[in-house]
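Every protein chain of the complex appears in place save one, which is left out.
First chain written, first letter: the chains are A, B and C, and each begins at residue 1.
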Amino acid sequence: MTKRIESLKVIDNKPLKKDFFIIELESSRKLPEMKPGQFVQARIDGSQETFLRRPLSIHDVDFVRNTFRLLVQVVGKGTESFSKLNKGDSLNLIYPLGNSFTLPTKGARTLLVGGGCGIAPLLYLGRYLKSQGIIPDILLGFRNRDRILEYNDYEAVGNVFLTTEDGSAGEKGFVTSHSLLGKASYDKVFCCGPEMMMKAIAGWCRKNNTDCEVSLENLMGCGIGVCLCCVVDTVKGHLCTCTDGPVFNIKELKW
Amino acid sequence: MTKRIESLKVIDNKPLKKDFFIIELESSRKLPEMKPGQFVQARIDGSQETFLRRPLSIHDVDFVRNTFRLLVQVVGKGTESFSKLNKGDSLNLIYPLGNSFTLPTKGARTLLVGGGCGIAPLLYLGRYLKSQGIIPDILLGFRNRDRILEYNDYEAVGNVFLTTEDGSAGEKGFVTSHSLLGKASYDKVFCCGPEMMMKAIAGWCRKNNTDCEVSLENLMGCGIGVCLCCVVDTVKGHLCTCTDGPVFNIKELKW
Amino acid sequence: MVKLGFSIGDLQFKNPVIAASGTFGYGSEFDDFLDVSRLGGIVVKGTTLEPREGNPYPRMAETASGMLNAVGLQNKGIDYFEKNIYPRLSEYNTNVIVNINGSCIDDYVALAERINKLDDIPAIELNISCPNVKMGGMVFGINPVSAREVIKAVRRVCIKKLIVKLSPNVTSIVEFAHISEEEGADSISLINTLLGMSVDVRSMKPSLSTITGGLSGPAIKPVALRMVWQVANAVNIPVIGIGGIMNSDDAIEFILAGASAIQVGTASFIDPQASVKILEGIENYLIAKGFSDIRDITGFLNCSK
Partner (left out) sequence: MVKLGFSIGDLQFKNPVIAASGTFGYGSEFDDFLDVSRLGGIVVKGTTLEPREGNPYPRMAETASGMLNAVGLQNKGIDYFEKNIYPRLSEYNTNVIVNINGSCIDDYVALAERINKLDDIPAIELNISCPNVKMGGMVFGINPVSAREVIKAVRRVCIKKLIVKLSPNVTSIVEFAHISEEEGADSISLINTLLGMSVDVRSMKPSLSTITGGLSGPAIKPVALRMVWQVANAVNIPVIGIGGIMNSDDAIEFILAGASAIQVGTASFIDPQASVKILEGIENYLIAKGFSDIRDITGFLNCSK
């Protein structure tokens, strides 16, 4: 999979609830192969707002229109400057980066679990699974109803279940307490979200002997495996989130 | 004269020829007293493009509409970022700063000489002189016809004469070689432009025993007289361009 | 109301925000922008015995997130200060500190003696760290022997609180902190500027008339913070953190690292109100975190894994 550096055209930048937004980008060249779970390193050309690039997951790809989307939450100055991009502006990316989710065998009962901006990579993953004939359950957790993102897109690729911490929508509690986890059993779980959530899901999977992959969010200096800043402590020693990950099987992690 | 720090609203940003543009700013408060020759220290709020503020002369003030204008040439990243401001954006200023031109007595034969973006402060000066019943001669020098700024505004306040270095408009040569200087004599000359031009005019004034004030452009750290970075070597020692100037009588300078 | 005060010996400061020398003039330049008396203190422009013209122009260059200066202690000398500036300063209801500079030890001693007589100046900041003068300044501050000598000599005469301002251009900042403490300094302030340089590739000339100059601003904050943390862990006198502090988060980084107070320098060029905004921001931070006294977070950095 060849990586490239490219300035892509912003063809849409849609604010969602609260601090979230979805940027759609168009390439003037044919899009490279991109897999679910991969990410980009983004920076506004010439911008001094941040020094380093910012890693963002590939949210969804449309190879027909030659575009793809990023789902981003404003948490600091980098993401804030991205949120202000207008149609026609450009965003410079190094992409596609990282490994990808390991796709389950046909007929595998599959669960996707996401929280906050961690739901970003799950849409492209769900779409891919669906194209392989797997309709996953998708369990999304949010703080409260005001923080629920528009999940219609997710409903098109799987069966969506919701939790909110305060019960203002879906079931009350954390994703791990959702009744689904009591009832159903899965061959494969994919999870992306706050570390606490991923650890809880990892725990549940261990207990239930379920294969589980998580997508980690570490601080990144380069995104291409040279700065060695993004390490995660695994059973094989320090591995790079940007090249050995961001997707790790929980068997590899010391959680 | 009280200085203030304020974010002003950009109500117009008009590109002129080549790298020049005129920004019009509106204050939400009553404008302070501002005198010809004074300047502002500008920065885009929150911008990381430049570290320090950038000094810009007050080009023209409209106390009725509570607005004023800056005439700016793009020479680097600060001025470039200003050129990209849109209507409705804001520009943060510390202003008004510096001393001002010493206004001549009624009936004084007055010449204003400007070159490049040094013509900026001369419009407000001319307007002021006119309000005092003095119609100045205004001698403007440019590299070539492509670099001539729109000078209609200047024609409204004085008699405009032009030179271009290549003779593509007005008289050919530098301002000092304009035939006007051979014919007319003046009681007071005000000059702002490239240092070489100001030195030449200062030389002419010395020879003709004409009182002359120049507006200097030094690098500024603060603009309010505390960093002592903007000094000019005068007969009284090092003086600050930002507080003792930017306007100096050539008698004070060691030119 | 949260408590913001700190003290150097028996000298009380109402809050930990102090304006840094050479960046705040004599205070009055800021009267239009803020109430100078709200600050914990102001350190006035570096002062010498005789008037000084400083270095030739150009004296400044912008750098990435910082600036270089080569002012070279331009000031009108202690006589002028005493006669024309000091009387005005007495009107501020805050601690006014004089930053003193010399070409030799006698200069420093003579200045300290002059300041002894000025009732409204409760402290001096001994600048042995100015990189922009050929004689004195940093030359003292980067040599342990001469640093000790000048501090000792000044301490012998100085009846005011003595703050020693350290140069960061050394291998071991802790060594100079120890020397300061041993020789009786009441407080240590750091850092002064890092020695830097910049070149104009168009003209192929140095950007500064002096070739090298002092680097200040956010660029130096990580170095300043590291040194403040090292020094705060090494001495028992109050440490004043300086270097690239632009907002209250920056200030709090220094306080968590062990600084009892901070100085605001270059930030005042970009926003003349930076110092009071930092003060307000510190107060808000303490309230939000549920602390009632700034001393509860001084040196509170949690270094456990």
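Definition applied: a residue touches a chain if its C-beta (ideal position, glycine included) is under 8 Å from a C-beta of that chain, and two chains touch if they have at least 3 such contacts.
Bear in mind that the values here come from a model prediction, so they are computed numbers and not experimental data.
For the omitted chain, the shown partners it touches in the full complex are A, C.
Although one chain is not drawn, the whole complex shows that of C:Val2, C:Ala110 or C:Val223 it is C:Val223 that touches it. In the full complex, chain C makes contact with the omitted chain through residues 56, 63-66, 68, 142, 169-171, 194-199, 201, 203-206, 209, 211-212, 215, 217-223, 225-226, 229, 244, 249, 252-253, 256-257, 285, 297, 300-303, 305. Interface residues of chain A with the unshown chain, by the touch rule above, are 2-5, 43, 48, 50-53, 94, 218-233, 237-238.
By definition in this document, only the chains that are shown with their structure count from here on.
The chains that touch both chain B and chain C are none; no such chain exists.
With centres defined as mean CA coordinates, chain C is found 36 Å away from chain B. Mean C-alpha position of chain A lies 54 Å from that of chain B.
In this assembly, the C-alpha centroid of chain A lies 47 Å from the C-alpha centroid of chain C. For chain B, the set of residues that touch two or more other chains comprises 48. Listed for chain C are no residues, as none touches two or more other chains.
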